[in-house]
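All protein chains of the complex are present and in place, except for one that has been dropped.
Let's look at chain A:
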Amino acid sequence: MTVKDIFETMEYGPAPEAAGDALAWITDQGARFGHFVDGAFTAPGATFETTSPATGEVLAEITQGTAEDVARAVAAARAAQGKWEKLGGPGRARYLYAIARLLQKHSRLFAVLETLDNGKPIREARDIDVPLAQRHFYYHAGCAQLMDDHAPGRVAHGVCGQIVPWNFPLLMLAWKIAPALAMGNTVVLKPAEWTSLTALLFADICRQAGLPKGVVNIVTGDGETGAALVAADVDKIAFTGSTEVGRKIRAATAGQGKALTLELGGKSPYIVFEDADLDSAIEGLVDAIWFNGGQVCCAGSLLLVQEGIAERFHAKLRARMDKLRLGDPLDKSIDVGAIVHPEQCARIAALVEQADGTVYRAAGPVPEGCFYPPTLISDLSPASPLMQEEIFGPVLVSTTFRTPSEAVQLANNTRYGLAATIWSENINVALDIAPKLASGVVWVNGTNMFDAAAPFGGVRESGFGREGGAEGLMAYTRPAGKAKALKRIAPFTGDAAEPQPVDRTAKLYIGGKQARPDGGYAQAIFDAKGRLLGQAPIANRKDVRNAVEAARGASGWAGATAHNRAQVLYYLGENLSARDAELAARIDAMTGRKGGAAEVALATTRLFEAAAWADKFAGEVRAVPMRGLAMALREPVGVIGALCTDEMPLAGLVSVMAPALAMGNRLVLVASEAAPLIAQELTQLLETSDVPGGAVNLLTGPHDDLAKTLADHADVDAVWSFSGADISAEIERRAAGNLKRTWVNDGKARDWAGAEGAARAFLDAATEVKTVWVPYGA
């Protein structure tokens, strides 16, 4: 075409980014890669090919990591860890800063390599992935610098095994490695087998930065290599990927005492209210579902439009889709690149094939090969599989809603809870809806906004743990100190025939009412001398079911003001204190020790402490590079099931209960197995202290059985165990079912009277961080 022709057609023409330098880098490395272990590349082992999805061209050969490779890498990381941690925050900050600088200096090389290997448009790699990766290292250089101030009393986990997906190979690597290194961990990272190249280039950067050997190790390979890493001698596993694999990792690591964070799938709602700036909301959808070809865990893939504007909105949307340019990802004018791999492309096609709605495909031409056109499936009902299943491709599904509350219901009608988007010009609507959405991130009038200072992560089956911000650092540290083994306290035995002066009937406390156990069994409880203290009801799975139902129903507690919750906790403390002598005597009788008075005093303190925190743990605003607010809000986890300690039957239980209540959770508490009658006393206190029915439910019975039911229960959001029973592994394994949060003692004792019993750790565990982004502008 001549200039004159183009003058008439006004076509864009090709605008290819040169790939020469990136290809030359591959060639310079021999186009065959080993692992990066202990500061050097290993000789390649058995290899597989990594290809460019846009062309099918083989880029390089990558080594399939074996269990031995993983073990060597972990050993190198282990050897390096002590010195790396001892280097101190400011010392580590220098290295992180150097890495950030080097990422910036080689930014185009990273971007082109990423595009070649992954198929994402060069614009995205260049303008989003690589700058965000740099930003992550800059931010965490600061975190390392300030570690003593920001994470006092915390130390590194040790060696972290990290597994990242193929959709943002470099960026997810940065999200994993930067905070780990900042806090003094060393890492073994496994990139996805389809996209290993930028991780290997990153290894090269680590060398250039003079990073001590063994601090960063990269082992390549497929899922088997990943499984080997999960099984290896590491202290923490951080995984980003599918919910299916996340579940396997949860089950595989159960009871091993490895810290775990999972960032998994999603079906993130994108809610458009009738008063939204519709054109901007349409453009937001481009960033939501056609960013990286929709291969984004937090992609706004579920469009919910208010009925009155639905027709107009869909017409605008289809027109916008027709403008999207699909093609060579190295072309600077391409909106949607290649799908990462033919396997993924086939999977997307198969899912769309079964769609029961109206399918609209963008009008633009679709190149031969691993490409899938932007697609809209409308007129779906919540029962349609595609409304629930993550497609992980450029496919948007949509339905309509009538009212704000119906929008919330539809948005929350999913197993996932990663991100959500709200479009409305009405601040009342937007800020009312944001807290009601079950998701870790909410974007108002924008979408897919990320920053190192703003925590990112999900609720429900989208995983647990946060990346970014102070919360992300928590995931790479643990409290200093070494826990002692927990000694199991056996109940006293005695003569069941001995009568009480006046018979007392202990019951379960469910939904604000005393309830006889469903099974109709009770267990005699004795003091140290074998005298009968009473009969504790034995709860069974149906009692757990009832308690969970009551807890779920007591949602009003979460909606109560923090001031109100504090008042209730103070009142509990007041009433507890008023009965101190009697309670102390009862505790002494049940435990056969003389600690009752101190325990009552401690429990009162814990209640006052939690009451004090109730209105002071709401989250904070984060400094993100945007005109707007990014708020990391603390929201209650929901329904927490907790198995309480035998070490301190009253103070231990109260230490768990009070902070969780303060944050608005509802609880199913299983009292000490050895001294269950404490529940009887607590029931009376709760009944007389304005705690709403269902907010706290008290059960007694065998921890083994009750823990299983709680861990299996799909409507329980978290299970904690401080039990003397050996149930940690079982809880973690069963919790994999709905990926509920777990906090178990792994058979370790807890210093309930000391710092370990204090509120802070419980406040963290009792809250989910929801990051709400509100860009603004008059």
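Simple rule for what comes next: a contact is a pair of C-beta atoms (placed from the backbone, for glycine too) under 8 Å apart; a residue touches a chain by one contact, two chains touch by 3 or more; residues count from 1.
Rule of thumb we're sticking to: contacts and distances are computed from a predicted model.
Undergrad: Among "Transketolase", "Deoxyribose-phosphate aldolase", "NADH-quinone oxidoreductase subunit A" or "Lipid II isoglutaminyl synthase (glutamine-hydrolyzing) subunit GatD", find the name that the UniProt record gives to the complex chain excluded from display.
TA: Cross-referencing UniProt, the chain left out corresponds to "Deoxyribose-phosphate aldolase".
Undergrad: Consider the whole complex, including the chain that is not shown, and state which of A:2, A:381, A:428 or A:493 touches that chain.
TA: Candidates A:2, A:381, A:428 or A:493; residue touching the omitted chain: A:2.
Undergrad: Looking at the full complex, which residue from A:628, A:692 or A:737 touches the chain that isn't shown here?
TA: Touches the omitted chain: A:628.
Undergrad: Of A:85, A:204 or A:283, which sits in contact with the chain we cannot see?
TA: Result: among the candidates, A:283 touches the missing chain.
Undergrad: Please identify which residue in A:13, A:30 or A:385 touches the non-displayed chain.
TA: Of the listed residues, the one touching the omitted chain is A:13.
Undergrad: Touching the missing chain, which residues of chain A?
TA: 1-7, 9-15, 123, 126-127, 275-281, 283-284, 323, 332-333, 335, 425, 445-446, 627-628, 775-778
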